[in-house]
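Moving on, here comes chain A:
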Amino acid sequence: MMPAATRFAGRWVFAVLVVAALLAWPLFVEDQFYQRVGALVMLAALSASAWNLVGGYAGQISIGHVLFFGCGAYASLLGFTWFEWAPILGAPFGIALSLLLALVVGGPTLRLKGHYFSMATIALAELARIIVTNAPVLGGAVGVSGPAMPRSVLDLSFISPLPYYYIFGTVLAVLLLFTWWMNRSRMGFYLRAIRGQERAARSLGVPAQRYKMYAYLVSAGFTSVAGSLYAAMLGFVDPDSGFGILLSVKMVIAAALGGAGTLFGPLVGAAILVPLEEITNAMFGGGGTGITYVVYGAIIVFISRFAPGGLAEILSRFQAWRARRAG
Partner candidate 1 sequence: MPADAPLLEARDIVVAFGSFRAVDGASLTIGKGEIIGLIGPNGAGKSTFFNCLAGDRQPQSGSIHLRGHDVTRASPEEHARLGLGRSWQVPAVFDDLSVRENVMVGAFLRHPRTADAAAAAEQVIDFTGLRPIAEARSGSLGTPARKRLEIARALATEPEILLLDEALAGLTPTEVRAAIELVRRIHARGITLVIVEHVMEVILSLADRAVVFHQGKVIAQGPPREVVQDPGVIEAYLGRSLSRKARA
Partner candidate 2 sequence: MSDRGMSDALLSVRNLEVRYGDLVGVSDVSLEVRKGEVVALLGSNGAGKTTVLNAIIGLVRPSGGEVLWEGASIAGQPAFAVVGRGLALAPEGWRLFVNQTVEQNLRLGATPLRDRKREAELLEKVFAFLPKLKERRRQEAGTLSGGERQMLAVGRALMSAPRLLLLDEPSLGLAPAIVEMMYEKLQVLRDEGLTLLIAEQSVELALEIADRGYVIQTGRSVLEGPADELARSPEVQRAYLGIGGDEEPA
């Protein structure tokens, strides 16, 4: 057994190395395809980490988080369509709208237990998708586009994927720092207590409803930012790419694969799933979508069947096994 201090220092060294590697690797990869995959991993990790606050830490499994993603995506591009704003200027409005929505629908929805909560979130997201599809002022079924040619840096329109990688990475870092801080503070303790035993938590004075709402609000805000950035990168959003149910599911899956309710779980999950998706897509061309998601689905079935706690569970099982062998 290592002394605690060595272990602690070792952890920090490890963390610094990982961050350095994350910062540096795109510079060594010439291929734009892989740079783009890197950017998408960061984006997926960002939305999955945002989901993780509600779904992982607080244990409220939302399958309609795309509601906030879509708000962010549409806000940034509608700002351009209506007022010719740089897409990023729409992001604060996306956040504001998401927070407002979270506040309004979160009240009744967060009272629901288990499956009912999941169902309600699906219905809300689908409702948003249908409304947007049928509102010409919001672009209707066709969707809305950003500026065709970049006018300034504020348009966040770059040819190279690298700037996106760093932008997404920075926001992700902010979110992870928040999560890390939260996890050590009262809020983190309360959320995990609520996830474990809500009744018992309340008997210890935990205002469960209020803390679930806090998590929901922060999560909605960050998800919205992810949506705004995604729209700025793509320069286009339509009801399916903004509010499609599959996007919600991908957030859940990335977090669950890596380990829901762990700090780096969503990042690990995204780092596995996104390359898998992009590479199979590239390998099989346009017709690859089928195979990609079959593989995707099979992985999920496999995980739920054999390691419901995700890779984090496999890792801790492995550590326990090693500890048993050592001890």
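Candidate entries met the following condition: all candidates are chains of the complex that A comes from, given by their letters.
Some notes on this structure:
Here is the rule we use: contacts are C-beta pairs under 8 Å (C-beta built on N, C-alpha and C of every residue); 3 or more make two chains touch, one makes a residue touch a chain; residues count from 1.
Values in this document were obtained by computation on a predicted structure and should not be read as measured data.
Only one entry among 1 or 2 touches chain A in this complex, and that entry is 1. Of all residues in chain A, only 184-186, 189-190, 192-193, 195-197, 199-208, 261 touch candidate 1 in the complex they form.
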